[in-house]
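Just passing along the structure, written as structure tokens.
All protein chains but one are shown in place.
Naming follows writing order (A and B), and every chain is counted from residue 1.
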Amino acid sequence: MQGNRVIGEAAIRAGCRFYAGYPITPQNELTEYMADNMRRAKGGTFIQAESEIAAINMVLGAAAAGARAMTSSSSPGISLKQEGISSLAADELPAVIVNIMRGGPGLGNILPSQGDYFQATRGGGHGDYRTIVLAPASVQELADLTMDAFDLADRYRNPVLILADGMMGQMMEPVEFSDPSSRQYPECYILKGKGKGKSKFIRGLILDAIRMEEHNWKLYRKYQVITQKEVRFETFWTDDAEILIVAYGTAARIAKGAIKRSREMGIPVGLIRPITLWPFPMEVIRSFAERVENFLVFEMNTGQMVEDVQLALGGIGKVQFYGRPGGVIPTPAELAKVIAYQARKK
Amino acid sequence: MKKVFSRPKSLKNTAFHYCGGCGHSIAHRLIAESIDELDIQDRIIGVPPAGCAVIAYNYFDIDMLESPHGRGCAVATGIKRVLPDRVVFSYQGDGDLAAIGTAETFHAANRGENITVIFINNAVYGMTGGQMAPTTLLGQVSTTTPPGRSALLDGHPVHFSEILGQLPGTMYVERCAVNTPANVMKAKKAVKKAFQYQMDNVGFSLIEILSQCPTNWKMSPVEACRWVNEVMMKEYPLGIIKDSKR
Partner (left out) sequence: MIRKTIFAGFGGQGVLMMGYIYAHTVMNEGYHVTYLPSYGVEVRGGTANCTVAVSDEEIASPIASEPDYLVVMNKPSLYTYQNRVAPQGIIFLNSSIIDTRPTRKDLNIHDVPVGDIAGKLGNPRVQNVVMMGSFIKKTGLITPEAFLKGLKQILGEKKKSAMEINRKAFAAGYELEI
């Protein structure tokens, strides 16, 4: 199945019952899949919104009203959604936002890119908040992580971002869907009319500085818990590695190919693949630094995650960077050459 | 002794923060009375805007979800689609609805979302201190049109209700005012009717309320009420703009 459609199917299986989106390449198949299938799901709503801004705000309303809700877009559209994502974080509402990244800045192009790492991992919109960021590297993982995204969003009452790129979205690979877990979301957070009880309001506006500060610290504590509990990563051929590549998503796939080639040439190289970009696997990377000196960060941008790797290492070890921005997809052979060069230099 | 006047059940026992003579408190009260009379306090959900009414949830004793600036109709759409048997309304000012939220309002109306919009038109941005609104009159002085609004430089007053009235998805649009007791009574009728339409699944309705803002107009409350009559209504005549059930 195609990546974009897989996200849609996984979302519906996970109980997503509200989707609003706006056309933008290369994620249109997801919107179309939802148009086709969401109405089939019992109580499901699909809306083609008038803009990305409207779509995310519809999601805000739907999430508050108790639905598992999702929207999707690609880079320029995700910029537009930031206002709503910030509101979701402030209001502590669960939602899943999919970014099928393309080349930027500005309109850029429609080719696969990883230029939105900073935007995704630093909250993206205004204010002091974070979103959980999941970075799938295969179509199978698109399915699994989409399902997980809804659970994580509920568990922490926080927006969760799926950060993939045009290649992940367009590519077809075999996929198997796992059984979704049943939803655990406390009724007390759902807005549905006061009934016989006390009236509720959900809001991000807190004019009093001390109370706003309190809210900020409350969110911060939640983010600390997420940082401790939800880090995910994969390691590949790291046991005897003397050079470690750090890459995620499409870049990580390419890195695996390059590592196989390099190993054939006798270069001991391995991979750390962050699956959660926020929370970032800081400690894992730091722990590797105890025995590996050379790190090579590989991204399809001009260097964004490399800053997190440097932060993780805190000055220990050598961090090199290789990147191809703008929608260029480097080949495993190309990266293998970079690895060989690093191996000679060291 | 018979009680003839009291605070509506749907309003909390909290004093309004609105300036003396402001139309918001009257509009709030009309909404609360309508909710009480229709007996929907338990199942209505409100969406307050960014603007003077941003803390409307301090006053209404109903469930509310704050909307980012201008997005009230999109947020209300999300709620209503998930909970079609609830009554959902957004409460928006002129800047919120007719400038930054133009697209959301227009398209919610065009989709015929079964929601109610209360549109407070006071011809200025109140909360931010009296800047030009899309509905500011030609020649009207605001902090961003110090010589008065010029059609050439600042554009024309927007008649958003009339625009929405043209859309097939819109079922009921009426412009009211809250500057005289008679107008207040009419406005109340309109608000209640709009909620009733939603409960009857008729579709999208919008009630525009010309609302006085003495503070930013730099007038006394009495002068402001008079100004609504003598100046504002010339630009924005009261009455039903569209009623598909009539």
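We take it that contacts are C-beta pairs under 8 Å (C-beta built on N, C-alpha and C of every residue); 3 or more make two chains touch, one makes a residue touch a chain.
Everything quoted here is computed from the prediction, not taken from an experiment.
Note on the chain not shown: across the whole complex it touches A. The missing chain, though absent from the display, is touched by one residue of A:L134, A:M147 or A:M171; that residue is A:M171. Checked against the full complex, the one of A:M34, A:A49, A:I110 or A:A289 touching the unshown chain is A:I110. Within the whole complex, the absent chain has one touching residue among A:I78, A:L93, A:I254 or A:I339, and that is A:I254. When the full complex is taken into account, the listed residue touching the unshown chain is A:P332, out of A:G115, A:G317 or A:P332. Although one chain is not displayed, its contacts with chain A can still be listed: residues 2, 25-26, 110, 166-167, 170-174, 253-258, 260, 329, 331-333.
Convention: only the chains that are shown with their structure count from here on.
Look at where the CA atoms of chain A average out and do the same for chain B: the two points lie 39 Å apart. Contact residues of chain B toward chain A in the complex are 41-45, 47, 50, 54-55, 57, 60-68, 71, 74-83, 86-87, 103-104, 106-107, 111. Residue ranges on chain A touching chain B, taken from their complex, read 17-18, 20, 45, 47, 49-51, 53-55, 57-67, 69, 83-84, 87, 91, 191-196, 199-205, 207.
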